[in-house]
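Structure first, commentary second.
For this depiction, one protein chain was excluded, whereas all remaining protein chains were kept in their positions.
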């Protein structure tokens, strides 16, 4: 039986480009999806850089102008891993070119951009997703299953923290991830976005938010990302940081739950601490990305005297996606979240639907992000639906 | 050498009464303080109850009217462990009677009450403290020492959570701890107060806050506390819960730090989870009351590759108060926080000063609590100093 | 209603003397036992030391010759907290004097001594216990309950480690706890004894053992204990260490379970790490003294996908002894294990029986300790019952 081959054209090739490339490579090894990805072409402006990346990351060809990918007949899916300021332009053009589109998070820099992107894929009728990969940790998917089955009952609380420390050194250069024109926001859009996506996935839609944003280090030497989350300064020149080093917000959800969230790059000792706890009337769960295979589960129904959080190592058949990998107790890592996500994307393309999180999720997430920003500026609670664009979404 | 004997008269005798009585009993065993407490008399309205308590808790005599304690010449110190609505009246009267005063937290139900209490002890010139006992866990005191010595550098963040679950059952009775007229507020004043006191102790003064409060279960069967945090319903009668089941607030501190706080009695599986993390430019610390002997410490100065949170079991000579107890690795518990606090109180009375947390701290804490409440009502950020009373405080 | 008053005479007053004194002091506060202890007299050879200790630790009188306590009519119970070499002589004499006896662990230095002690109390008909206090942590008692109820099914494994590090420094003085004539053995009898007592309590009787013992630091400056587990050197004189710094042994139990045990004072970073894990056909449990309020419980009966170790904070009504203290989540510490043990002792004296662990347990434990020592010398497995003395035990 011949499988659908989905020929991918990826735009950008740094940290996320590596993660995506690897996921395309490994996907067919672990999953028997309805369609399989082919690493057809990668695009980037710098010829030497993109040629080298194509070789290292396993792409069959490369382009120095992303628009070329849209023109090529041998590309089915455009994968956008550029800085955030290019997401909207590329995604809209890709949809108009009839391509399926997958985009890194945050989907856009503004609600307006996100709306245009969602409208474009809707109009084009192509498949779309965006990459909140942490949803696809087996432990998170299992949490979702428990909540959907009512095992936690009515949800009272979610508290989420995404804590990093990679730019605490005042000499860490000013890179695109800290420049508003390229990224939209700082900690909020980069890591806070993951947190709120998990909240929407697990708890439901946000109703109202109140936010706070802060830039602790206001000037930094200008520089560039040099792979992963490393960077190098270009010289002695200093520049203004115009995005947030840290953001926090409180929320009320439409279902009555309360949320408290914090995203910061100034939490020393937390390399990549994406943690949440959810409390419901019948139970609670806890998760931490740095120990991502475990889900801590408390069930009120447990007999008196034997109640307590269980550490469930989500590497068993019962845990979504885990069966594709190794026996129980043999853990998987960061990169597998992308493989799991792409398995859904391939099935979606084969089946003609856009799995969640798709561009509609991206739009809704963007509304929350923008509401937090507006609240941080105005000092007031913001009703998220007040940002609802006039389109059909 | 004859020690000062401080004759205590305690008003109230339930959960906190037990904790205080025990601390008075054990204090001289562990500490060589400048003055020693004597359990002279306990007061309570119910003759049978107070007589039984006097015997069980080791008090030499009892009274059924607390005013009698103030009249007695053989009482030096009044200890207030009543419901919150009586704190102000008793404390002011005690000060006016020339007694030293120690009071359970929260100091009062309003800023105005707290101000009157602070003015009364100031005018009387007697010694005063109030019982934020968690400050006195050796791990917390050691955290304070690290911060004061600059080991964490400039503080960027504090996040605190006080999570409990003892009233999640909708059938749990409506007791004084959930009735506004007796308690002032619910989770906020009861456990949130501990959290903000720790924040003031460790980080500094609050500048601005924005809060959110929620009552998930709005009607409960009427009942009474029956010891510890247990309760029994009186009959079938239902009553309105008019205090918060859960509260959260964000804050900016005067020194520029950001705070995110949450206090709730609806976090299933968290029996008494009082946790905080503080991030500074040079290091971070984490603490959790359920594992109260440990302090997790991250130091940026540690060599590359060997950085990580250390679990410091604060049972060594270097850890404040720990030397009074057992060898390293032999842990202490909840009750010892009161013993440590009372050791300071005794030294304070002997030395004629009021150790922190005293009524001035109580007033400042009350201002934050009230600012959170006002913010929750108005939906706006509140400047804490705007609540500053006109007195000399 | 008048309670039995049990007048205690305690011999010795250092680390264990402090722990016992405190337990006598606190017992009536927390427990409503059938008899209550009275701190009647303490004995020690050094007049200045014992007088000071009597005052600090709350004893009504003191003696400089322990034999005086046996002659006194106003002493009902002799409590032995001396170095190990005196246990047998004192206990036998106390029994012969018609006193109840409680003795610190290990009960004796040899099986022969232990047998004579057991015979003496048996002949005298007085009540006897010895102080394996860790049995009385609520989490350990709860573990016992789970096992007795069959919740773990047939037991396959126990692995126990008692890891300390207080004598790793080669300059730490040679004190009585490291001199064979006073202590019998080193890590084995001091902390290994706790471990094997827990194993006998929870799993059952030992059948065969094979052991290994080692002294890493063979010479140390001569010195003395100075409180807790601290010590000071007397001068420049060096002495030979003739007991084990570390011991390990494997065992087969009579019920077929396997045991693996290790006791060492050379495990850096482990201040007082007394840990065990037990695996049965239906479940497993884990405990660690440094976090003594928690019991980790795994139940095979839990539904697939939700299996994992639960962290049960044993501070609830369902957990033995916990109800006497504070509400759930308010932890207790090291000292409470003695209070719990003494509550059983008081009930035993009032009821005319000797609660476990009593001298018969002490004898059985001593047989295991001696079997390990013999095995370490001979390099062979030893059948524990081969050491069984010819008496009625």
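Letters A, B and C name the chains as they come in the text, with residue numbers starting at 1 for each one.
FYI, a contact is a pair of C-beta atoms (placed from the backbone, for glycine too) under 8 Å apart; a residue touches a chain by one contact, two chains touch by 3 or more.
Values in this document were obtained by computation on a predicted structure and should not be read as measured data.
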Option from C:82, C:126, C:161 or C:183 whose C-beta touches the chain left out: C:161
Check each of C:33, C:183, C:279 or C:354 against the chain that is not shown and name the one that touches it. C:279
For chain C, residues in touch with the removed chain: 156-157, 159, 161, 163, 165, 168, 210, 212, 214, 216, 246, 248-250, 252, 256, 258, 260, 262, 264, 266-270, 277, 279-284, 298, 300, 307-309, 379-381
On chain A, residues whose C-beta touches the chain left out of the figure: 15, 19, 21-22, 25-26, 29, 56-58, 164, 166, 228-230, 270-273, 289-293, 313, 315-316, 325-336
Residue list for chain B contacting the dropped chain reads 142, 297, 299, 302, 304-313, 316-319
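By definition in this document, only the chains that are shown with their structure count from here on.
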Most central chain by CA mean? B
Could you grab the centroid distance between chain A and chain C? Build each centroid from C-alpha atoms only and quote it in angstrom. 55
Centroid distance [mean C-alpha coordinates] between chain B and chain A, Å: 41
Can you tell me which residues of chain B touch two or more of the remaining chains? 270
